[in-house]
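One structure, pasted below without further comment.
The complex is shown incomplete by one protein chain, all other protein chains being positioned as in the whole.
Right after this comes subunit A.
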């Protein structure tokens, strides 16, 4: 099979993985040899018409797979064409793309072939060749196989910037139903083992006892959860997400709206991807991590364990907790300002710095290009006091007029 066709098949096989991050690793460059650099901030080298960033060459080593996960295009009983890169082919392709500044590096995953150890050895082999033989200093993200040998995991962590294992689904029961060969508990244990090694390597670096623990995935670990393939509600999704952040120190938990695949399983017929839900979940995740919201607080903005799809979760919460408003932009502490719809963390910090020098008026907010229609019903400024907080029509006034995007692709189906 010619290389181009392989690349097409193995990119098709990889596109349902949302992650393409290339940030957060240590700084390095090629002035002393090799090729490539990482400078902390990730770079998106292109955007596809699905709005997703293309930062890494994201492919599978092979899409042959002995697992039969219903949601996956590569499952054992799917009719898709199968292909496999040789290790050298993929290394060369990565370098050719990198030299032309198409990519930040490689995100490599694979179908499970033969055994977990064999598969992991192939994945690690690509990274080893890139790093050891070609002095590649760019970014490498490797998928790890839960049951692979600890020695291979150690080697993966030595070469990779980031490692990940996908939890796939928020709940154990549905994972068993849709991905019978996957082991929910085994995935958790593998994440735990990675956390220990990541923490040890970080600690060793911090305390300058560099010999104590070897390099291990300086950009940490991440995971992905498919949303909409099972009946789990947002409470289950966000509950599992919080647990994953707290238990395994995840850098990111990605949500991936279950999307039609060319060769769908009977267990999961193709449906429109729940993109709005995915978006709301990301917003809620942000509120949990950076805005001091608790899980139950966020869910209180919606009903029956689901977020409100029509408005963002902070606004939904605020509309149901009007007693907590108005908040005075010139006096309120940071944690209260963070709860005002339309104010982000950066804006809040800038406003707090500015108000030490002069009091903030509504026109100042306009000059900072903040969404006044959303803000002012909740915010007191030097020349404004909200009057509509108790109004029944407040939601209509602050909700985006068209709803979220009215996604074109929903109408198509």
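Odds and ends about this structure:
One rule holds in what follows: a contact is a pair of C-beta atoms (placed from the backbone, for glycine too) under 8 Å apart; a residue touches a chain by one contact, two chains touch by 3 or more; residues count from 1.
What we mean here is this: contacts and distances are computed from a predicted model.
Of "cytochrome-c oxidase", "Type-4 uracil-DNA glycosylase", "Heme exporter protein B" or "Polar amino acid transport system permease protein", only "Type-4 uracil-DNA glycosylase" is the UniProt protein name of the chain excluded from the display. Listed residues A:44, A:154 or A:204: the one in touch with the omitted chain is A:44.
Shown as candidates are A:87, A:204 or A:264; the residue that touches the absent chain is A:264.
Where subunit A meets the missing chain, the touching residues are 3-4, 7-8, 11-12, 14-16, 29-31, 33-37, 39, 43-54, 57-59, 64-68, 76-79, 82, 93, 96-97, 99-102, 111-112, 115, 172, 181, 185, 188-189, 191-193, 195-196, 242-243, 245-247, 249, 257, 259-273, 275, 289, 350-351, 353-354, 356-358, 360, 364, 367-368, 405, 407-409, 412-413.
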